[in-house]
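Here it is: the structure, laid out below.
With one protein chain withheld, the remaining protein chains of the complex are depicted in position.
Residue numbering begins at 1 within each chain, and the chains themselves are lettered A and B in the order written.
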Amino acid sequence: MGFFLETLIGGLMSGVLYSLVALGFVLIFKASGVFNFAQGAMVLFAALAMARFSEWFPELLKFDNKLLANLLAFAAALAVMVLVAWLIEKLVLGRLVNQEGITLLMATLGITYFLDGFGQTIFGSSIYKIDIGLPKDPLFLLDGVFQGGLLVNKEDLFAAGIAAALVVGLSIFFQYTGTGRALRAVADDHQAAQSIGIPLSRVWVIVWSVAGFTALVAGIIWGSKLGVQFSLSLLALKALPVVILGGLTSVPGAIIGGLILGVGEKLSEVFIGPHIGGGIEIWFGYVLVLFVLLVRPQGLFGEKIIDRV
Amino acid sequence: MLYRENGQFKTSYEADQQIFPILQDRIGIGLLLAFAIVGVPLLADEYLFRAILIPFLILALAAIGLNILVGYCGQISLGTGAFMAVGAYAAYNFLVRIDGMPMIAAILLGGVCATVVGVLFGIPSLRIKGLYLAVATLAAQFFCDWAFLRIKWFTNDSASGSVSVSNLSFLGVAIDTPVEKYLFCLGVVIVFALIAKNLVRSHIGREWMAIRDMDVAAAVIGIRPVYAKLTAFAVSSFMVGVAGALWGFIHLGAWEPAAFSIDRSFQLLFMIIIGGLGSIMGSFFGAAFIVVLPIFLNQALPALGSLFGLEISTALVSHTEFMIFGALIVFFLIVEPHGLARLWSIGKEKMRLWPFPH
Partner (left out) sequence: MNAIVEPVGSASVPTGDLRRRRQGEVILEVKNISLRFGGVKALTDISFDVREHEVRAIIGPNGAGKSSMLNCINGVYTPQEGTITFRGKTFSHMNSRQVAEMGVARTFQNLALFKGMSVLDNIMSGRNLKMKSGIFQQAIHWGPAAREEREHRAVVERIIDFLEIQAYRKTPVGRLPYGLQKRVDLGRALAMEPQVLLLDEPMAGMNVEEKQDMSRFILDVNDEYGTTIVLIEHDMGVVMDISDRVVVLDYGKKIGDGTPAEVRTNPDVIAAYLGTSH
């Protein structure tokens, strides 16, 4: 029982981490109707920027304070992500207004390849460390009830807290601010939004910047956990089922989807996996999503699609 | 001046409905085929066959298959690598487990297995559309990745999922040398391209396009959505499966599941986007482009670097390839979303008018 709970908690934690990446997808889709395949590459790019900046600033500016280095690096990385957002809007999205979904998807795939190559050209392709002072030691809960207590990773707990804060903040942003409303209008219909005077390019830059910010946070947390390396960009593929489960347009859905996926993955790997060869994590999420979609073609929380003739 | 249909009057529907109704086109294709069958074997060297021509032919076949599904029928599929894998491993099993199985039969049977799997994973398309379908097809990709690695039966109990074939022959003739391999692939691709073209210009092709363009309204004009979507998956998977078997047997000789990973799926998708969705010819263009580009960059970048006195490491070359690749995709999508096939037909339009400007 204790083992089951531990696995469950581990699953919840990893689920939250997936949601962090998924949030970026949802944001961009919600606000521009674009399915951003490049989110994973953005996470990697942001993490690389953070890692290298936190190395370079102390060297360049000759100081030794880790906190200051991290703060400066964060600011610089954020600036870089905003710049990336602006460039993407200017060079790619702005020229593909009103194209079909598959064209935009392909364009984001192209951006993925480009960012992957570019990031590694500028920042290098070894494995880098991010250390923002998150405690890495484990926590043992409820050791009165279960022998030895339940093992919980403190780092993951912090990550969960940060993710929760992000979700709440973003939900408020979308529902209650004028900009949020404008974003939702743009997602619904580009042309109509333009016709009532919403500045499309500015909105898109804002959205991609916020997504970049989310990518940066996700990159820092994942990078702190795993080290910053190329495989981070494959997180996008992990986050896709989360996005679909939760529905492409629902911010809370991204969290719930992440939790479901994280728990499902861990539990299935531990309890079912050994019987059929192991390593089923790679497809569990996708097959789960497949079955969910068969029942609800718009995901768990997505909006129902009505076809008009 | 040269490229005009003046004087080419069609007096029967049959003449009007040919694949190449314009005489100049027929001559052009005839010359191209003659060159491909006779000229290339005489002129090309082994490297050209192995690195460019054979991969081009096989991937063009896969691209045609994918184009039928995505370009003509409008169903986004990101799991093509998986269907290639099914074709390859199934063909392998038929060849290895059944004595005296001719290679061509094994390859075709591999295609049939891919068809079955394809139709199975195509069933969700009856309920799920667009982006959601794309993600559902990824389930096929990752599941097959895992299955061929972990389920020992598929790979004849090989530990790492890698298998190999040898002693290939077709109708008694051994297929060993690059020229023989090339000609075999060329034959297969020509047959399948013809079949594909016939299908898309028949009523099943129009059914596919109705699903793509009208979906809900298609049933109203008498299209059967279930039949159309599943046949699209079936035909597409068959061709992709055969291509996978060819890839493993002829091009690689020995392979493992990673040869058919999600990168392969993306590569094929890029081919048909750049080449032109909904165009058989476009599939060839796209395949040529994607096959030649990395090789070109591999040669050109270090050469460029040495011009400037820079030493370009292989890692840097590979990163730059990624960058250029990504940038080119975006460029194409902005400039000509209908791909090289559209550029080609625009070129032909201009040729019709030449030497007049309009």
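Rule of thumb we're sticking to: a residue touches a chain if its C-beta (ideal position, glycine included) is under 8 Å from a C-beta of that chain, and two chains touch if they have at least 3 such contacts.
Quantities reported herein were computed from a predicted structural model and do not represent experimental measurements.
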Pick out which of B:67, B:80 or B:231 touches the chain that's been left out of the picture. B:231
Given B:145, B:207, B:256 or B:321, the correct residue touching the omitted chain is B:207
With the full complex in mind, choose from B:195, B:258 or B:281 the residue touching the hidden chain. B:195
Looking at B:7, B:100, B:172 or B:222, which residue reaches the missing chain? B:222
Missing-chain contacts on subunit B, rising order, are 12-14, 17, 195, 198-199, 201-204, 206-207, 209-210, 213-214, 216-217, 219-225, 231, 235, 278
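Please note the rule applied: only the chains that are shown with their structure count from here on.
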Nearest whole angstrom, what separates the Cα centre of subunit A from the Cα centre of subunit B? 33
Residues on subunit B engaged by subunit A in the complex (per definition of touch): 70, 76, 124, 127-132, 134-136, 138-139, 141-143, 145-146, 149-151, 215-217, 220, 262, 266, 269-270, 273, 315-316, 318-330, 333-334, 337
Could you please specify the touching residues of subunit A with respect to subunit B in the complex? 35, 91-92, 95-96, 99, 101-103, 105-107, 109-118, 120-121, 125, 237, 240-241, 244, 248, 276-280, 282-283, 286-287, 289-290, 293-294, 297-299, 305, 307, 309
